[in-house]
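Report on the following structure.
Removed from the display is one protein chain of the complex; every other protein chain stays in position.
And now, chain A:
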Amino acid sequence: MIIETSGLRKSFRSRAGRETKTVEAVRGVDLSVAEGEIFGFLGPNGAGKTTTLRMLATLLEPDGGSAVIAGADLRKEPGEVRRRIGYVAQGGSTWDESTGREELVLHARMYGIGKADAQRRAAEALDTFELSEYADRRCKTYSGGQRRRVDIALGIIHSPKVVFLDEPTTGLDPQSRAHMWGEVRKLREMGMTVFLTTHYLDEADALCDRLAIMDHGQIVAEGTPADLKQEVLGDVVSVNAREVARAADLFGTAEYVRKVETTEQSLRLYVEDGASAIPHVLRTLDAEGVAIEGIELHRPSLDDVFLAKTGRSLRES
């Protein structure tokens, strides 16, 4: 495991007028992330994702708990952790008046890399992230997507083992988002472990090998996107038929069906694995002579998972 945390905690005291309030931002996070995977943190705003990442990136001292990152202990050797990780903050990190190339060279040199090597790495990173064309223009002239790509390039300029990306696609237009997903996969291909946060369901689903769902400072579920969805509900096979009630009776006792629901025109069968259930369903209906108008396989979304775990929909929170 390249990241292992146990019981990470952090609370903030904030003042509202005269009263001081304590916000428990992170309430005991245990995680393990395997080398070479894209690991995602999915959760609504204020869930504690950024706070967790900032602790892991040595920017914020945890109140409690421990973590080992790329073989270095977070509390005992923060300097070592810094050398082995890259961190891309949620709000960006470039200076308006500098050019992308200057930022990259400077950042590399802050890791102790020599001038010539830093320049070579900057050129390489600019090339990888398709920024060469704008490399010598000031950052204030960049589009949102270009600027975000500079942020990512900054995060990996020293070839870290692990890179933390805090909401890499928030605020980007759909095209830039798709582009960014490609960049993130590139990082994995380069051999890096990627730990990202997101509040987009489709992003967590499409991009992450494994993910943890976070809510109110705690992890409420962890696994591959497919496992998580499976674990909660399984798949749904919905059948459109005229004789819904009669059809429903046929599956009341079927072993592979967990639950049966009916609406006016359709029958919803919750099953473990939709693909293997469909032939059974069709055979049963056919044997009893129930005519169908359509059949559909619906895989539950991560939102269904979030709903099952927290009682709220992520879309609404």
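Just so it is clear, a contact is a pair of C-beta atoms (placed from the backbone, for glycine too) under 8 Å apart; a residue touches a chain by one contact, two chains touch by 3 or more; residues count from 1.
In the analysis below, contacts and distances are computed from a predicted model.
The UniProt record for the undisplayed chain lists the protein name "Transport permease protein", from the options "Oxidoreductase", "CbtA family protein", "Acetolactate synthase" or "Transport permease protein". The residue touching the chain not shown here, chosen from A:Arg109, A:Lys161 or A:Arg177, is A:Arg109. Among A:Gly91, A:Gly171, A:Gly191 or A:Gly294, only A:Gly91 touches the chain that is left out of the view.
Along chain A, the points of touch with the absent chain fall at residues 57-61, 79, 82-83, 85-87, 89, 91-98, 102, 106-107, 109-112, 154.
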